[in-house]
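For this view, one protein chain was removed and the others were kept in their places.
And then chain A:
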Amino acid sequence: MTATATTPGSSRHGDEPLLSVRDLRVTFTRQGEDPFTAVDGVSFDVRPGQTVGLVGESGCGKSVTSLAIMGLLPARGNRVEGTATFEGTDLLTLAKDKMRDRRGRDIAMIFQDPLSSLNPVVPIGRQVTEVLERHKSMSRKAATPVARELLDRVGIPDPDRRLTDYPHQLSGGMRQRALIAMALACEPRLLIADEPTTALDVTIQAQILGLLKELVTESGTALVMITHDLGVVAGLCDEVNVLYGGRIVERGRRHELFASPRHPYTTGLLASIPRLDGARGAPLTPIPGSVADNLPWEHACAFAPRCSQPVDRCTEQSPELEHDDGGRALRCFNPVEATS
């Protein structure tokens, strides 16, 4: 409630999108192998102060989407098509040095495993000041108090002493906070968080999610949240995109999506997770099969072999993402009946 209420609700309708991704397609090619399309025509918008969630299981293309937007995919072996317009500039065609300028300043990213994203032989404070020196042309001396301020802001106790600590001296939660401090150093307008709490314990996860929520509401940063955890999405994201096999299969505002999921994959996901609320003991309803059973999107619905209610069309024709007026979108020939 707090997140959405204080987030400029009007901005969702009025403001121009900060980031606008259109028909993003990432194809990995390897010699002697068939090209593999990891992301297959993904489009979404992110507005200032808005949190957009990309949800799906491993292999659905959610991480590749974020890496493509950030220009962090390896230089060879892949083809990126489509556009990702950030304030009028297409990030996907931007020259390397221009992109490097933007990354860290306008757009920042935090990753799942903070230990492998931090430099193990450089103190935390130095890693934060480095960002400021690079993008804000500050001297190291001038940047240190700013770094201290940042560590304090993300809730690291005793930041003065932590400045000189190395990553291994911090706990997992503290490392993730340090990483967030680095990402925030230049007050980016867009933050991409790729499974930021997956490696953390649940009590620490609660701390980090609280911190991210605060950031979005206080500074109006736009947040793209990539996760497999529907619980995290339910509490944090204004808009939720459910991905399957590289395509968005359902989209909606969080209350509407969770109240009335329409795509059989979304309902299947919700039915297959044990929950802390509600009655215990009823057997779970898993989604049968695995991602390996997917059909190619070109002339079928990839989810059809695992679907609970497929019709003939599902294996003959590729469903399109149909939008309605209320911000909902659905890619399905035979959706689950709306419950409300």
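Everything that follows uses one rule, which is that a residue touches a chain if its C-beta (ideal position, glycine included) is under 8 Å from a C-beta of that chain, and two chains touch if they have at least 3 such contacts; residues count from 1.
Heads up, the rule we're going with is that contacts and distances are computed from a predicted model.
Enquirer: Name the omitted chain as UniProt records it, choosing among "Glucose/mannose transport system permease protein", "Heme exporter protein D", "ABC transporter ATP-binding protein" or "Nodulation protein E".
Expert: This omitted chain is identified in its UniProt record as "ABC transporter ATP-binding protein".
Enquirer: Which of A:P114, A:G173 or A:P319 touches the chain that is not shown?
Expert: Of the candidates A:P114, A:G173 or A:P319, A:G173 is in touch with the missing chain.
Enquirer: Just name the one of A:G41, A:G82, A:P123 or A:G231 that touches the chain not displayed here.
Expert: Final answer for the missing-chain contact: A:G231.
Enquirer: Given the contact definition stated above, which residue among A:Q31, A:S58 or A:T339 touches the chain not shown here?
Expert: From the options A:Q31, A:S58 or A:T339, the contact with the absent chain belongs to A:S58.
Enquirer: Since one chain isn't shown, list which residues of chain A touch it in the complete complex.
Expert: Listed in rising order, the touching residues are 1-2, 57-58, 155, 157-158, 161, 168-169, 171-174, 201-207, 209-210, 228-235, 254-255, 258-259, 268-277, 280, 283-288, 290-292, 306.
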